[in-house]
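Only one protein chain is missing; all other protein chains are in place.
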Amino acid sequence: MMTTLVAARISVSPGRVGAVINRNVGALRSGPSYWVVLISGFFEPLLYLLSIGVGVGALVGDLTFDGQTMSYAAFVAPAMLAVSAMSGALAETTFNFFFKLKYMKTFEAVLATPVRPFEIAVGELVWAVIRGSLYTAIFLGFMVAMGLTTVAGALAAFPATVLVGLAFGAVGMWVSTLMRGWQDFDLLGTGQFALFLFSGTFSPVQNYPVGVEILIQLTPLYHAVELVRALCTGIVGPGILVNIAYLAVMGVGGLWLASRRVEKMLCL
Amino acid sequence: MTTETTTVRGAGDPRPLRPVVAVVERYLTLYRRLWQASVFSSFILPILFLVSIGIGVGGYVGSIEGVDYLSWIVPGVLVSTAFQICVGESTYPVLGDFKWVRAYHAMRAAPVQPKDIVHGHLLYMIFRVQLSIVAFLLVVVFFGGLHSPWALATLPICALLTAAVVTPVTAFAATIESDSYFALLFRFVVIPATLFSGVFFPVEQLPVAIRPVAYASPVWHAVELSRAATLGRAPSWPIVVHIGYLLLWAVVGLLAARRAFARRLED
């Protein structure tokens, strides 16, 4: 029993994963509003960048970070980029995934076909990352246009945002399999917002008391922000290896746990 | 067989009805169940926000218009919190009561009129928002974020804002069929209104072309009034203009909401 489960999990058919993704593409055609919602996902982080980065940035002036002086907007922009990658992926793998899992019974129907739980998880994740990457690509375009990073910085940062999307998407998917109901999403949303506020997004974490700083360094968005900011600003140190490892573990672990949960919930 | 078919039996007498009160009671019964969940969104998050931006970023800003940045954004965060609660409670829950729960249809089948539902919801929302504002003010006092006893005036200001926001948003929610329009409402209206209505930086910093949009937002008027109150000074425009503008939204919104509810529950 155990070996067949493991074997089933390892043999992934790209065709079947593609079919899972294709279903999501099909859902896109369901209505014009979904299109607009999907496409305009980059809008929120951009607004934050303009409001806090530029608006409040005018009050702040310049800021010294890692020994280099930069405008406040240039400091905030990479963080908004990382947030964008996170929330783009999470939007698919939490709310939409939960809805499909619990209410639309989409996966129950899919699992009646040769498609396996792990393939569903991979398919959903890839789709989520495609969605998130769409936002980060547009956002990077704005950053270059506003002079907040260089073209080289943008090219280096893009793959990093894909990794961020994979990491958060996978963990988000696992978390949604543990959700009891919609009210749990309030908690998730609160957690996401707290990360958004305190992961070195709006001010360097070094400003916090040491205890808080260490605590923040344990949380995921901090690593995403650090990595993306390093690549956007060009201030790259060996620390980014830790960031990359952290995010990679999130991605692999989340995916594994998520598919195990889907299997438990739907195949037994 | 009798001819007395129109005699009132039991509690059928429609006169002593207080349907609005009954509608408010339903919301309060629900709230008693769900208030714990709302503590996060309507209380803890705003405080975290204040800490991150007010203190974290505020350290770099120094002072603005003669006060520290934290004191300056306290009224802004206060109003934007009220605003978020209003929009949150007037979108998905309202559409849900039309579409999925069909609670409004159930009320409609009883002697409750569409306008009673609109009024009941509005009264409940005012209560909800006042509760959050009181809690917020209590915490902010300890941060030293209030500079005048006039800060208490933020309560009626937020009540007025509630009426100005809840009514048009419920009208919108009563008109649409799909909840994905809410995502658009949040993205293109609510978040911009929060970020560019003088909550975090003076609207004078906005490009001249965009400024009128901020002036058009009820949030800006409520922020101006509240900031004047907590800092104990005069608002940028005459008080009557701010209040009159918010009242305009409330009245037009109320008419729109009553119309939208009557339409949707009719067919």
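Lettered A and B in written order, each chain numbered from 1.
Please note the rule applied: contacts are C-beta pairs under 8 Å (C-beta built on N, C-alpha and C of every residue); 3 or more make two chains touch, one makes a residue touch a chain.
To be clear about the criterion, contacts and distances are computed from a predicted model.
The chain absent from the displayed complex carries the UniProt protein name "ABC transporter", chosen from "Putative hemin import ATP-binding protein HrtA", "histidine kinase", "Gluconate 2-dehydrogenase" or "ABC transporter".
For the chain that is not shown, the touched chains among those present are B, taking the whole complex. For the options B:V67, B:A103, B:L131 or B:L152, the residue in contact with the chain missing from this view is B:A103.
Touch with the chain that is not drawn comes from one residue among B:G62, B:P111, B:P156 or B:G232, which is B:P111. Listed by residue number, the positions of subunit B touching the unshown chain are 1-3, 5-6, 8-14, 16-19, 21-23, 25-26, 29-30, 33-34, 101-103, 105-113, 265-267.
Here, only the chains that are shown with their structure count from here on.
Between the Cα centres of subunit A and subunit B there is a gap of 31 Å.
Every residue of subunit A that touches subunit B in the complex is listed here, in rising order: 31, 33-34, 36-37, 40, 43-44, 47-48, 50-52, 55-56, 58-61, 63, 72, 183, 186-187, 189-190, 193-194, 197-198, 202-203, 207-208. Of all residues in subunit B, those touching subunit A in their complex are 34, 37-38, 40-41, 44-45, 48-49, 51-53, 56-57, 59-61, 64, 69, 178, 180-181, 183-184, 187-188, 191-192, 195-196, 200-201, 205-206.
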